[in-house]
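The complex appears here without one of its protein chains, the remainder shown in place.
Up next, subunit A:
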Amino acid sequence: MGMNYACTIRGFTYRFQDLKTLLAKASPARSGDGLAGVAADSYEERVAAQLALADVPLRTFLNEAVVPYESDEVTRLILDTHDPVAFAPVSHLTVGDFRDWLLADAADTETLRQLAPGLTPEMVAAVSKLMRNQDLIRVAQKIEVVTRFRNTIGKKGQLSARLQPNHPVDDPRGIAASVLDGLLYGSGDAVIGINPATDSPAATAKLLYLLDGLRERFSIPTQSCVLSHITTTIQLVEQGVPVDLVFQSIAGTEGANASFGINLALLQEGYEAGLSLGRGTLGQNLMYFETGQGSALSANAHHGLDQQTCETRAYAVARRYNPLLVNSVVGFIGPEYLFDGKQIIRAGLEDHFCGKLLGLPMGMDICYTNHANADQDDMDTLLTLLGVAGVNFIMGVPGADDIMLNYQSTSFHDALYVRKALGLRPAPEFEAWLHRQGIMDTDGNRLFTGSQPQLYAGLFSE
């Protein structure tokens, strides 16, 4: 099976029996690959694998599937939709040459946009393993992926925020209080998105009506979402509930997706249900996907693949459905997959780069749990690096403390910080609304006058 990959260092020859072994051994260190038993055994072996990987022609990835074509619909999606014309400019390159090609000035925004359909996730994961953090940032920075529903997200110079107003028992007033706080701090242009405490259709519908009523009443140029399972959302669309975005967590193998209760046909059904409503005013990007390294191993469906390559395969699933928003929830899964701040930061930069290179509107839930060896300083570092890299959106959680999901993310203040520090702006339609409402001035400073009393009277008068 497959060809033998090898690298000789100081007279010792490392052999890697197939492509997936080579990819796994070449991965920068992280706890999840150790847990899966696929990581390099030494620092030298890791670099030996990277040296061997650098010599692998990109074409190899079209001929050697890392998860069998016959038994995995994600592999079939990847290979059946590959665009050889788009691939042509890099088809003669090895993985190592491709890294240098990406960093060269000739690989500009338009070139990279045209290349995206010609790349498979395995090619992209492979090249990322040869790249330093600054390479991941520099190349991502050149890419622009713009999406539209009721506003324009992802243009260069912009940074949007998902307003995440979760509450442990979905109390409408508790959620409304957090929504108000977020809007008055300038968050919510990516989406106002609630993780519901339960997946009941009735409770989800109630939250959707709450958000939609608020948006209508104050003419907020944004979209809402309750992040329930896609089957719940499809049911609500059929009942005429105001669904803007169709959400689903996805992964990079058929087996891992099955553990989420989904497959590609179901995602297509959800996408078409969303489109049938025609609610977008500026565009019809309406899917919202979340991912995260480690989910395939967690579902025992990783096929001996390293977690970063599995993650990148999830982006091939996402791009099939023209999403408005995609984000990795990078540190949520815990220290058995990403042990500390260093591993979380590396994974966040990889996920953003890989998603962008494949043409996705990548955002990031920059986050950690309390048993990971990380803290808010690590989040500040990753936030700043991703701001430089041009991340489309981040999370806005009150005080960075999600009281429902019990993890720490980024806050409304953090979004303002990174906008100020790097000269970034919200989605233009949302920014104009912030000005009209007297919430922000044109320099991005938050104001303390304007229609704030009306806003919260509006929210709490029902």
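The rule we apply is simple: a contact is a pair of C-beta atoms (placed from the backbone, for glycine too) under 8 Å apart; a residue touches a chain by one contact, two chains touch by 3 or more; residues count from 1.
We adopt the following convention: contacts and distances are computed from a predicted model.
UniProt lists the omitted chain of the complex under the protein name "Ethanolamine ammonia-lyase small subunit" (options: "Ethanolamine ammonia-lyase small subunit", "Ech hydrogenase subunit B", "Transport permease protein" or "ABC transporter ATP-binding protein"). Residue in contact with the omitted chain (choice from A:Thr60, A:Ser91 or A:Thr369): A:Thr369. From the options A:Pro117, A:Gly399 or A:Gly438, the residue with contact to the chain not on display is A:Gly399. Remark: the omitted chain is touched by one listed residue; of A:Pro221, A:Pro335, A:Gly348 or A:Gly390 this is A:Pro335.
Contact residues of subunit A toward the unshown chain are 31, 34-35, 165-168, 171, 173-178, 180-181, 184, 334-336, 339, 369-373, 375-376, 398-401, 403, 406, 408, 411, 413, 416-417, 419-420, 445-446, 448, 452-453, 456.
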